[in-house]
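Structure incoming, see below.
Of the protein chains in this complex, one is absent; all others appear in place.
And then subunit A:
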Amino acid sequence: MNVPELEYLDNPMLEKLEQEMLSLSIKENADVLGQFFLDCADLVMHDFVVSRSRAATVFYFQGLTDTMQLEMQVIRPLTTREAESGELDSFEGVVISNKKTVESYGDAVRSILTGRSLLLIDGIKGGLSLCLTKFEARSVEEPQSESVVRGPREGFTETLSTNTSLLRRRIRSSTMKIQSFELGRYSKTIIDLIYIEGIARDEIVQQITDRLLAVDIDGILESAMVEEAIEDSTFSPFPQIQATERPDVAVAALLEGRIVILTENTPIALIAPTTLASLMQSPEDYYQRFWIGTTIRWLRYLFFFIALLAPSVYVAILTFHQEMVPTTLLLRVAQSREEIPFPALLEALIMEVIFEALREAGIRLPKQVGSAVSIVGALVIGQAAIQAGLVSAPMVMVVAITGISSFMMPQYPASIALRLLRFPIMILSGMFGIFGLMLSLLLIITHLCTLHSFGIPYLSPFSPLRPTEWKDSLIRAPIKFMKQRPGTYVGKNKMRQSVYAKTRE
């Protein structure tokens, strides 16, 4: 690449040095590397003597290396090695399986930065990069944001190698391919692109690869940044890439022909392409009996609309279409609204905003304070508000139902989209009644129809129509009957089960 590495913008000398080969003299090498790592207090340079005659140095970062192993497997055998001719010119005696030699200063610097240890011996060309990486990491825990009653309790962690191992343990096939990318000029985050060859469609893999390669950013802190960098439509409120914390969800996606993107230092994996229907699926749908899975899924579809529309319908009907409610209900509502000083629209907006604020506060606050917030919050949008005559009781119910139904979305990003879209719909229906409501619904549907995720229409299988795939979108058919992989994503290998397989004699 001819593009200058922006890392060394202030120091062209280092940029030049990067290309140069390591020298034979350990003193020179140490000097040069010292220039690269000037003021890096966490770098350890340990000098020792090999075979009582040659100077040697190991470089590593504190806290990233297993020092015990380094001492036992590298330094001790080298220092005690008998000086015999010939052996002196090699790194023999180092008993580490994952090692490689580096030639240039650039390679040396990069290998130290990835957490490996670099061994240099005076008079030997090149250096030895040893994988002795070990750092503090969270162990595999139950996923916090996607818990299930029945199903595996393992979740992804921040360590990439653990995450790939979790997937590899579930798919023991050489067709599961993992392509590695390095993203972020400074962070050099490793991104793994995982797919099953034959099931995933080649052009989608190619498309994601192309987009990943085009990313130029200084740092990747979370998979959300990858998501934003490669997604199709930046301005849409709907997530076009599914995020999950669960290896079983990721594997299910792989078997459908979708592609999983793992990012270093975050437990959240990305799944692309994504459709709206797949955002409405929860892993538990498949772990419960299919009647239950189907019913729960329908309930979720119902509450999808309630979360989106309930306050708007309430506002529209109460301000414009009073004849649409049964008389007794209207009289009840009229009684409770009689003293309320605000118009219905304002009342709804106030309550929804307060509810959103409470939810946000509840998430962000430390756990000890959190309970205080929920108590105060329950008072604010509950009984106290009604007693103070600021808000009518039906409105509190509507807000509460809306809140609960937005929690029913199995995918958190999808529920955020609904929470957000609720407000413009509410305002439009407050101004134009049901007409405004329909208008905004039409806008949303139009938008959803134009939305694509890596070439896959977002509303598939409803639009374009693929009735055979309704088996896993409209209902959750018994697994016996889902013999084909969803044709929306799948490549060459279309069958899940043999068509002729007899389930039972």
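By our rule, a residue touches a chain if its C-beta (ideal position, glycine included) is under 8 Å from a C-beta of that chain, and two chains touch if they have at least 3 such contacts; residues count from 1.
The rule is simple: contacts and distances are computed from a predicted model.
Chain not shown in the complex: UniProt lists it as "Spore germination protein KC", one of "Alpha-ketoacid dehydrogenase subunit beta", "Spore germination protein KC", "RNA polymerase sigma-70 factor (ECF subfamily)" or "Phosphatidate cytidylyltransferase".
Contact with the omitted chain, checked across A:Leu78, A:Ala307, A:Ala344 or A:Leu418, is made by A:Ala344. Residue in contact with the omitted chain (choice from A:Ile171, A:Leu255, A:Leu330 or A:Leu448): A:Leu330. When the missing chain is restored to the complex, the residue among A:Ser145, A:Thr319 or A:Asn493 that touches it is A:Thr319.
The omitted chain makes contact with subunit A at the following residues, 318-320, 322-323, 327-328, 330-331, 333-340, 343-345, 383, 386-387, 389, 427-428, 430-431, 433.
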